[in-house]
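All protein chains but one are shown in place.
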Amino acid sequence: MNISELIHDFVLALVELGILLGSLGAVLLVNTVNSAFSLGLVFTCISLLYFVLNADFVAAAQLLVYVGAINVLTVFAVMITDEPAGSETTARGIGYIITAGTCTILFSILSFVIHNTKWSDLSLIPQSGISTSGTLGSNVQQLGYKLLGEFVIPFELLSILLLAALVGAINLARNEDAFIVNKKSAASAPYKNSTFF
Amino acid sequence: MNDINLFLAKLTYTSAKLTILPEIILILGLVAVVVIDLLSKGKNTFLLYKISMVTLLASAVILLWQWGFFTAYERSHARDFGNIFRFFLLICSLLSISSSVDYILCSKMSLAEFLLFKLAAGLGGMVLSCANDLVTIYVSLEFLALSSCFLSGYTKRDMRSNEATMKFLLMSGASSSLLLYGFSLLYGLSGGQLQLDKIVDGIIFNRYGSIIYLSAAFTTAGTAFKLSLFPFHQWTPDVYEGSPTPVVAFFSVTSKVAALALFTRLFGLIFPYFSNEWHVAVGLLATFSMILGNLIAVTQRSVKRMLAFSSISQIGYIMIGVLSADSGNGYASMITYTFIYILMNLGTFACITLFGLRTGTDNIRDYAGLYMKDPVLTFSLVLCLLSLGGMPPLSGFFGKLYLFWHGWKAGLYSLVLVALVTSVISIYYYLKIIKLMFTGKSGRSDTPLNSRQNSLVSLSISISKNSLEIAMIICALASTLSGIFIDPIIEITRNTFF
């Protein structure tokens, strides 16, 4: 075992430990701010995991979108909430046991099946021009070819999806009262006071 | 002159060749709705409504024309299947938009975003039902889920609506992740293929048996969430109760029809090698959904909750059609019943929307004595409900008959027996409402009709009020009479086996 492999294994273990601890923290921590930052740790570690697995563009995208945008959004969402009203202990009823049992069974089945499958026998179908060395440029360029050639319909659909998400989020988050007040002052309709209830 | 003719012919051929032209038209209409709303500062609501209707109609016409154009040359079963479902989704969007404009105007919410989300959801469903690779399937599924989620939270002042959105968002996220896990296994096992037909070629089935089972299980769970089959149905009643009524009408048909298309395609194309196993699993799910859906529906007090459970059971019936497919008839019974289900369900929800708009409640006991107040509404509701229950002269009966006969022929005896017994139960609770409407003492006769109307929007209401009633009457008539025209429908849907 040479030194570089050792580093690799060590980094992999560290990253996965980060994911595990971070996700546990995101679920179990009482203070929501701590949970949000713990979620940030998970996202960062997942991005590093992509680096370990040699998927650099996905890693960069993960860092950019999840850590840079979505986690900030989560933290802001926590910031606009009220202070949590004390930590009441959650009741662990029959549903808790059922869920825990289901998750355990699912996990054991998954790990058993994944462990017993001979993944190395899979014949990767050689796709045109994908080089296994995979430098950053060629990898991303392959993605570009695929995205704008074969998958152009989902690509364009994504822009509409983003549009719908933007419109929907603004529609949900915008202050409707201010809008109504503006309209009221513009139309000078005095009898519409009952809209605010 | 010759040149122009040649050019026209060329244009015709290209536009017929471009199979996503109906979707492109929808995208254009969707962008136009946003742009016009921005330009007119939210005043020109009627124009927006007209634009979306015209877009949907044009899209439907082009779809039909392309379909006819292609059937003349070549026949592809998969394309037929996709086209039928795209057409269904267009009908759903058309009818549900025309029946919901009124509600939106009355509750003084902006129409543009509502139309945008409805068009977007319809678009997502259409792409989903003809998608052929995993990327498109996932993107369009998210599209549909996100738009439905925004729609369900459209009345954001209502706490129940907020709760419904939250539940729907979490549930659709969870189900998408399950589905994605199944997809990732498929992708890995086929050696990096994304096209559905290539995945089948790429997978060595007898070598990786156990992990393919796992992938199929995850895919089933993911799609069963969308279809709200039995163990994954818990979100349905809450979301249905909380969301605004026309939205419920929309996603009780649209997301179900799209998810049905997805389910059928995925399982018909990818997993035909071990069809016995998943047939048993899906049969069990369908049985439980029929039994539980109908039994719980009896006890409900709110009409929306009752219809939620009834829709769970209806999905169970439709699953019989999926399971009983064979190369002779294809998915004919499933598609026919789906078509009738769309009409019946939209009709029922249109009636409930109208009732809720006038009285502001959706409790079952408030329907007492409705016959005295509004006979037209009562008759449409009666027709739709009876059709849902499967009373003999109405089209729901013919649809169910065809479905059950088909299932019986395919050897699904226990499933058909359960379906028969549970339909009888369903007739009981439908009849309960009908009896209440005709004989019940109207306890709240002093409830002012048109109480939620406002003089400010009454002009646009008087235009769109008609559209709600027209949609309601169309649905009621269609769900009554389409049983007579069931033969041509079956004939069209016969060639749909992959």
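Labels A and B are assigned to the chains in the order they are written; within every chain, residues are numbered from 1.
By our rule, contacts are C-beta pairs under 8 Å (C-beta built on N, C-alpha and C of every residue); 3 or more make two chains touch, one makes a residue touch a chain.
FYI, contacts and distances are computed from a predicted model.
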| item | value |
| --- | --- |
| Hidden chain of the complex, named as in its UniProt record, picked from "Replication factor C subunit 2", "E2 ubiquitin-conjugating enzyme", "NAD(P)H-quinone oxidoreductase subunit 3, chloroplastic" or "Cytochrome b-c1 complex subunit 9" | "NAD(P)H-quinone oxidoreductase subunit 3, chloroplastic" |
| Contact residue for the chain not shown (choose from A:26, A:46, A:113 or A:160) | A:160 |
| Absent-chain interface as seen on subunit A, which is shown | 4-5, 7-8, 10-11, 14, 48, 51, 53-54, 57, 61, 64-65, 68-70, 72-73, 76-77, 79-83, 134, 137, 140-141, 143-145, 147-149, 152, 155-156, 158-160, 162-163, 165-167, 169-171, 173-175, 178-179 |
| Residues in subunit B touching the chain absent from view | 27, 31, 34-35, 38, 41 |
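Heads up, the rule we're going with is that only the chains that are shown with their structure count from here on.
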| item | value |
| --- | --- |
| Separation of subunit A from subunit B, taking each centre as the mean of its C-alpha atoms, in whole Å | 29 |
| Subunit A-facing residues of subunit B, complex | 20, 27, 30, 34, 108, 110, 113, 116-117, 120, 123-124, 127, 133, 135-136, 139-140, 142-143, 146-147, 149-150, 153, 156-157, 188-193, 202, 207-208, 210-211, 214, 456 |
| Residues of subunit A touching subunit B in the complex | 109-110, 113-114, 116-117, 119, 121-125, 127, 151, 153-154, 156-158, 160-161, 163-165, 167-168, 171-172, 176, 189, 192, 195 |
